[in-house]
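A single protein chain has been removed from this complex, and every other one stays in its place.
Note that the chains take the letters A, B, C and D in the order they are written out, and that residue 1 is the start of every chain.
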Amino acid sequence: MLEQLYFAMEVFLNGLMAGVLYALVALGFVLIFKASGIFNYAQGVMALFSALTLVGIMDGQVPFSHIINATFGTDIHHFGWHVPALFAIFGTVIVMVLFAWIVQRYIFRHLVGQEPIILFMATIGLAYFLEGVGDLMWGSEIKKLDVGLPQGINDTIDQVTYEMFGYGFFIDNLDIVATVVAVLLVIGLVIFAQYSKEGRAMRAVADDHQAALSVGVSLNFIWIMVWSVAGFVALVAGIMWGTKSGVQFSLSLIALKALPVLMLGGFTSIPGAIVGGLIIGVGEKLFEFFMSSSALAGELFGFTISATENWFAYVLALIFLVFRPQGLFGEKIIERV
Amino acid sequence: MLDSAPSTEKLLEVNNIEVIYNHVILVLKGVSLHVPKGGIVALLGGNGAGKTTTLKAISGLLKSERGDITKGSVSYRGADLAGRDPADLVRSGVIQVMEGRHCFEHLTVEENLLTGAYTRKDGKGAIAADLEMVYDYFPRIKERRKSLAGYTSGGEQQMVAMGRALMSRPETVLLDEPSMGLAPQLVEQIFEIVKKINEEQGVTILLAEQNTNVALRYAHYGYILESGRVVMDGPAAELRENPDVKEFYLGMSDEGRKSFRDVRSYRRRKRWLS
Amino acid sequence: MLDNSESYVTEDGRTIGGVVMEMKNITLRFGGVVAIKDISFDIREGEIRAIIGPNGAGKSSMLNVISGFYVPQEGEVLFHGKPRPQLRPYEVAQQGIARTFQNIALFEGMTVLDNVMTGRLNKMSSGLLAQAIWRGKAEKEEIENREKAEKIIDFLEIQHIRKTPVSRLPYGLKKRVELARALVSEPSILLLDEPMAGMNVEEKEDMSRFILDVNDEFGTTIALIEHDMGVVMDLSDRVVVMDYGKKIGDGTPSDIRNNQAVIDAYLGVAHD
Amino acid sequence: MFYREAGDFKTSYTDDNQTFPIKFDRYRYYVVLAIAFGVIPFLINDYWANAFLLPFLIYSIAAIGLNILTGYCGQVSLGTGGFMAVGAYACYKLMTSFPDVNIFFHVIAAGGVTAIVCTAFGLPSLRIKGFYLAVATLAAQFFLVWLFNKVSWFYNYSASGQINAPERFVFGVPVTGANTDAWATYLFCLVFLTISAIIARNLTRGMQGRKWMAIRDMDIAAEIIGVNPMRAKLSAFAVSGFFIGISGALFFAVYLGAVEVGEVFGIQKSFLVLFMIIIGGLGSIFGSFAGAAFLVLLPVVLKLIGVDFLGWPTDIVAHFNLVIVGALIIVFLIAEPHGIAQLWRVAKEKLRLWPFPH
Partner (left out) sequence: DLVFPSLSYRTGPYAAGGIPFADGYADYFTMLNARDGGIGGVEARVLECETGYNTEKGVECYESTKGEGALVYQPLSTGITYQLIPKATADGIAIHSMGYGRTSAANGKVFSNVFNYPANYWNGASGAINYLMSQGDISGKKVALVYHNSAYGKEPIRTLEELSAKHGYDLTLIPVDHPGQEQKSQWLQIRREKPDYVIMYGWGVMNQVAVQEAANIRFNMENFIGIWWSGSENDVLPAGEKANGYKALTFHGVGDDFPVFDDIKEHVVDAGNAAGAGDQIGTVLYNRGLYAAMLAAEAVKTAQEIHGVADINAAQMRDGMEALEITEDKMAALGLPGFGPSFKVSCENHGGPGLVGMTQWDAAAKEWTLISDFSPSDMDLIQPLIDEDSMAYAAENKIEPSC
């Protein structure tokens, strides 16, 4: 019995950690939504793309080498250098700023004032585009990403808890790092959005593009800035997830894990992303744990419920929403006539 | 009230512009007007005459509504404005107060005002001082400074929108229907403020207004727009005396103001163009 | 003082009936803001009742209470003398109360005709299946109601824009379309929230004519919020004045014109 | 003056209420119908049926369904894939449980079942709005897929968890199974599409359509003028579910023949159909057709150009396809955010004025 409790606690803790990883992706969504009302479906692909770029720079890969080789009959793959992680990250950030500029200059500038669903569709187009470019640029094979983050069970926690409870808890080192990074990001971003002039302008833009334009806020500037920051957040998420599972296409699918987090936390709330992430992480892990381990579930339904993680988060978020339609921390939906 | 323009220097010049929405709907069919420095110019006309469109054509907000200037030009201080970013224009001192308030709903009243100072670089102190000035002009919104603008009443939002524009320390303000939905004494008050900033700070004002009566009392010069064309212009005092203006825009007949009850059965339509 | 059910005849020969709607001690709060403080007034059948007051006084909120969109914390609404249970807004509309909005609330993606036709929705009863098949009842009903709508469209002189999407119309015409949508439902009570804001005198004259004609021809009771004192004084039978949630005056236009509290709070100067 | 309107007077409201009030349009419509029913079945071959016509017909039905919900009623749904799965599985269970009933009725019944499920998932829309609702509908998407994958009753306990359409006949001609003829499957789907389009058109031009659009454009105002939001929204979910269910059933039974739910009816499908209505035009029946045609043809054309014409290696083509599809979507949205239908309308407006603009 006690045993079961410990298991549950372990699952709980790991759920928290998984939640942080979801939140990292959700943060990027929130930023862009807050600043422009754009529901950026491409956030996941941005994480993939930034991670690909990071690995590419680190390994000195020649971008577009495959096409170059195919058209010119050359045989180049690598520059033959290795860039230290820190510089490579810096380089990737520059690429993401460039990306932000392109996105703004060639896409969203032309879509100012359109309905949200149109903007949403444009980001899906962007997601396809970026995925294709990423593949062409860096190839679609799996890449190992190692920026020196620790990974695997944390022995200290394992031992300490073993001595205390007679059961060693499993916590992944990478998750601990992710948590620290996420907390720092959230604090930074909250301060930025709530108290800086640019942050205020960003929220203004989200409320009413036209009015923001009319008071002299440059949409271009704000959006490039926000997309750059979102690109940076995507990079952070990309590093964490890429370290876990290698850098490859599936990284872009983590966007789907971030959506329920967003719903729960509220599309416009930075702290909401974290809290939502934690609730979702814990919720889905515990649910899976109880359902797959309890005989009860088996008796009830005649089959055990398992592999619930793809939908549980959504259903949980849905239930929350019914009570709070704007998410836990989202901006109030102003209903007036 | 001054009826002659205080200076002859042309600050803002609109030259024979045509505006098309959505590539098909022709709205302005050649509008020209001048605004002298330090003047108050009123743009009058019925619904759909093209006042808002003219103002947006000047401030560059047309683009975000799929509108295009297809002919003519707009220049400010002699420089052509074609292709200029609205933000750029605000930095050079032209700000528009949009029709229908357009407050930032999810920002507080005070934050709304502060966004007005977005382009200013003269320090927190000056901005704080101006904030107080705006609160002096509009005590009502001082009471509501902490509440979300989305929850304030229509009139309060109008004050916020005005205040927000003043926060940018503009040289020229394009005012679109400032009196719409305001209580009578507030209308006067707003126009007093307009006059005050015009006189004290030398702010130039281009004003689109339906409330012809008040507008012509405060403006120096007026243009009357109908279906996308300027049909009449002249110093405000002259316009006030013009019999057609009197009848159609001021609601006066020879016997003075007529009651709204009396218009029911008879109506005479006259248009300069149709 | 008149009794609630008594009717009388005005100077210009219209009959004003008994009280149809009575607001009793309404209090409405939003968090800390008290939008309406303990206000009572009534509306009589066939009259034009104006509600005036400074910005933020709570006028629109009052209409929203009548529409069932806001639920007052205290007080009740009496309809035809009986306390009205808490109804959803669409149920209120079904009782024959139609309205227009301060910030035009038209359906921007639809044509003028479709907008006006929505006003008839409570008069049409054919079900989903009948409409899917169309021929027969649904079609007949559609045509009958279309005739009513066209009548109102003619009446308000907006025939030429019938098929135009509303989003392309200038402000003033939108207001007129909104009025058409409200009128076409043949309401017993019509609530108008600043119908003449943003109009010039000529347009206001037009609007006044429509309002008076409706009141005359259909005997529709009208509650009207308006900031143009000229309009209010000329059109209304009785005026209620609100100031920051409180009622500070109630009476005929001439009473109000000379009410010192009203002059201080709202009019600024005594209006001619 | 290509496009004439002048001289085409209407003397009654019935005339003015027609689907195609302008004579020219009406004739074009009859011609299209005649070709679709009378000519294409004789020209059709396997390749064209499978690569283009069948998916086009079936997706058009789905697009009409989603357009009613999203384009007309303003409720963005990302659950289309899941709802199509409901149609498919309902059809499968019905086909295997009542083998003697004609498949035509199975498909209709599958639409009915989907309508019910869709309505149930529409309940949260009474409180949840906008993108929150869109994301919430993903709950339906993922949950339904999981359910069909998990509960073996749905796939008749087959080991692989897939469902296979048994052979069924209409007038003695097989329309499902491995031995179908292109013209038969084509006509079968075409009949459903035609009926769906007519029903959708009737619903959207009358009061029901107005209620939906009112909710879409401004739900609060709609409620205040008398639209019961619950009934309006749920009826949109139901009608939309009905069409989507039919398309799911046809997709499974007629087009694919066998289905693995997670892949065929995954979230990609939801996006695809949403794309169709946005590129085609929200709130337009014609747009549903146009969008479906566009997105069904696009990959075929891209492949033709890339692989067969330019002879590029497939992987580069595959990646370029993503780039091109993505770019095309964006270019399209920028050029005309309101879709092909709007493009068409503007073209008509210009033609009407041509050659004398203004």
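Everything below uses one rule, namely that contacts are C-beta pairs under 8 Å (C-beta built on N, C-alpha and C of every residue); 3 or more make two chains touch, one makes a residue touch a chain.
Model, not experiment: these values are computed from the prediction.
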| item | value |
| --- | --- |
| Visible chains that the absent chain touches, using the contact criterion stated earlier | A, D |
| Options D:Ala34, D:Val101 or D:Ala178, residue touching the unrepresented chain | D:Ala178 |
| Hidden partner interface residues of chain A, rising order | 7, 10-11, 14-15, 17-18, 65-66, 69, 73, 77, 131-132, 135, 139-146, 151-153, 170, 172, 241, 244-246, 248-251, 253-254, 257, 284-285, 288-289, 292-293, 306-307, 309-310 |
| Interface with the undisplayed chain - residues on chain D | 46-47, 50-51, 146, 149, 159-162, 164, 166, 177-179, 256-260, 262-264, 268, 300, 303, 307, 313-315, 317-319, 321-322 |
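Everything that follows uses one rule, which is that only the chains that are shown with their structure count from here on.
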| item | value |
| --- | --- |
| Furthest chain, CA centroid comparison against chain C | A |
| Of A-D and A-C, whichever chain pair has more C-beta contact pairs | A-D |
| Whole-Å separation of chain centres (CA-atom averages), chain B against chain D | 48 |
| CA centroid of chain C to CA centroid of chain D, Å | 42 |
| Touching two or more other chains - residue numbers and ranges from chain D | 220-221, 224 |
| Contacts with two or more other chains, residues of chain C listed in rising order | 69, 101-103, 105 |
| Touch-based graph of the chains, sorted into line, ring, star, complete or other | complete |
| Chain A residues within the chain D interface of the complex | 39, 66-67, 70, 107, 110-111, 114-118, 120-122, 124-133, 135-136, 140, 256, 259-260, 262-263, 267, 303, 305-308, 310-311, 314-315, 317-318, 321-322, 325-327, 333, 335-337 |
| Residue numbers on chain B that touch chain A, as the complex places them | 59-61, 63-66, 85-91, 95-98, 102-107, 111-112, 114-116, 118-119, 148, 150-151, 164-165, 168 |
| Chain C-facing residues of chain B, complex | 21, 25, 44-49, 99-100, 140, 144, 147, 151-156, 158-159, 177, 180-188, 210-213, 248-251, 257, 259-261, 263-264, 267 |
